[in-house]
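As you look at this complex, bear in mind that one protein chain is not there, while each of the others sits in place.
For clarity, chains are labelled A and B in written order, and residue numbers in each chain start from 1.
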Amino acid sequence: MTVGLFIQLLVNALTIGAIYILMVLGLDIILRGTKILNFAHGQFYMLGAYMLLLLFQLLHIDFALSLVLSVLILALVGAICYVSIFHTVRQRFAVTTTFSYRLLLSAMASVGLMMILQQGTLLVFGTQERGIQSPFPQVLDVLDVRVSLSRLLVIAVSIIICILLYLLMYRTRLGKILRAVSYDPEAVTLQGINTFWIFIFCFALGSALAGVAGGVIAPLFSVTPSMGQDVIFLSLLVLLVGGIGSYKGTVLGGLVVGLLLSFGFQFLGGIAELFLFILVIIFLSFRPGGLLGEAAD
Amino acid sequence: MKQLTSMKGKAVKQVAIIILAVFLLTLPLYIDSAYIMHLLIMACIGTILGMTFSLLFSTGLISLGAAAFYAVGAYISAVLSMNFGFSFWGAFPVTVIASACLALVVGSIFVRSGGIAFAIITLLFASAIVLAAGQVEYLGGWGGIIGIARPTPLGPVEFTNKTPYYYLALAILALVILAFYALYTSRIGRAWKAIKLSPNLSGTLGINLYRYRLLAFVVAAAGAAAAGSFYAHYFQTVTPGAFGGWLSIYIQLYAVLGGLEFYLLGPAVGAVLMTFIPEYLRVIKEYEPIVTGVLLLIVILFFPGGILGSIINSEKINGARLWSRISSIGTWMKKSR
Partner (left out) sequence: MALLEIKNITRIFGGLIAVRDLSLDVNEGEILGLIGPNGAGKSTLFNIISGFIPPNKGKIFFKGEEITGLRIDQIAQKGIARIFQEPTLFMQETVFENVLSGFHRHYRQPFWKAFLHTPAANREETLKKEKALEILDFMSLTSMSNELAANLPHGHQRALAIAIALATGPELLLLDEPVTGMNPTETMGMVEKIKRIRQRGITVLIVEHDMKAVMSLCDRIVVLSLGVKIAENMPAAIRKDEQVIEAYLGKQVI
């Protein structure tokens, strides 16, 4: 393998990893904050891509601004979804039922949402694949390899967001509250904080992260309504591998999966994904908690 | 499982079951359409699959990969039939046993995780099975296996039209129901209920969480594989695409729609509804996932007990009043004699 190929695969791996890190961080924030396993998460990714299509491609708004706008819109959509659907589920089943009930019902509700969002987008935009003209079509020539700037953008955005999230979670009061809520929502309420808004924030933040992922990846791959479905399985896989409840684990898991997929596809072709699943299953039999996660429920 | 414990309740239940059985058995006599027969058969399969979900749910585990062993059963049966010359009657038991063994191996890993991790890993497993079937040439790749033989004739009965298939499906369904019912009403079912209600407490009572959950996993897999085996010889084709996508999700929907607490009847109600209603709404095919999604949300938000859960709650009140009125009339009649 030439150095050039290696670098290309590496960049690819980092790009894929970056996307999944963003996705799974969002998924994890939602899961830990609101205890919802959000299957519709992939749809927010898809919507992020479509938002960018709309704003950047069709309305010719500046790329960076489009990105920011779509993030805000998706956060809003996420908030609306939470308030209209999940909060009701949560309130209904707060005390009387077992954990498995609440998990199942909110997960099923998210499945319903997923179906609505996916099919709805399909009906509005049609099934055809769309492309977005990359705002950074330039390509770098590094050591005989052509590395597209768009991919580096994805990686850069991901790193920036990880840093921002870290600062939010560990250096601000809001972050403290967010972390506290995942351990003991009641204790947080006792401190006089209205957890309702915290839950909304978690869900909105998580959805926004998915939206960012979709937005930055849109120039690289085609935009279709089934994007969400394609990405949710691997997101869940990374969640498991990294360990539920560990942000560092998520980052690590995302990188590992990115590397495995990138190099895997190169050498194994289509079997790569299957291989990944089998590896993960074997891995989980030795470490059910994932790389760094708390032992599962 | 909700059980009417009064004597009258039991009698009513038994009569209802007999009436239902007679109805189901004589159905082919007054139904002409092969298409409706097909739907009934699919409803039977759906019921079995939904019941496997409920079985795991009865131990507090949520499996999102109900389709996994359905596919495994179908493929094993197909391969046995095509490559080893088994007839359905031979392939069926072998498939169920082989699937149970696979479930034992795989389950011993999966069941160690709880709650969310188990849900995700079963989902991934189902996708992995579909992927594997698509990638592996021996299993026909994405084109699948075609031309699987029909079941060899059973005495004078040949499997040339839907009717014998219907009875076969019904027979398998009955088998699964009996097996599950026997489990639920035994010590094993009680242990499952204990685990679901309070894993901590059940542990202190000497119940081995892991072992009982693994048992449920294996039994559920066996049931799904049975349905899969039937599928292979009914459709005579198995393709990876038939087991992926929304299937696992629809299976849970059957149980949720019917009523999560009704481990046997719930999936039946859900499967029947979900099989027949979309067919009548086929005109709006494009909107189907949206309708299903909205339906799902409505059920969860407003009827979390499912259909049966919502009915039974009101029946309890109305039924009791009705009966007391009837019996008081009887007493009055006796007195005035």
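The definition used in the following text is that contacts are C-beta pairs under 8 Å (C-beta built on N, C-alpha and C of every residue); 3 or more make two chains touch, one makes a residue touch a chain.
Quantities reported herein were computed from a predicted structural model and do not represent experimental measurements.
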{"item": "Sole contact to the chain not displayed, among B:Ala182, B:Ile277 or B:Ile298", "value": "B:Ala182"}
{"item": "Sole contact to the chain not displayed, among B:Ala74, B:Leu209 or B:Ile290", "value": "B:Leu209"}
{"item": "Which residue of B:Leu201, B:Ile277 or B:Ile298 touches the chain not shown here", "value": "B:Leu201"}
{"item": "Where the unshown chain meets chain B, residue by residue", "value": "182-183, 185-188, 190-191, 193-194, 197-198, 200-209"}
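The definition used in the following text is that only the chains that are shown with their structure count from here on.
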{"item": "Parts of chain A lying in touch with chain B, wherever the complex brings them together", "value": "31, 37, 85, 88-89, 92-93, 98-101, 103-105, 107-109, 111-116, 118-120, 123, 233, 236-237, 239-240, 244, 270-271, 273-274, 277-278, 280-281, 284-285, 288, 296-297"}
{"item": "Contact footprint of chain A on chain B as seen in their complex", "value": "57, 60-62, 64, 106, 109, 112-121, 123-125, 127-128, 131-132, 135, 196-197, 246, 249, 252-253, 256, 260, 286-290, 292-297, 300-301, 304"}
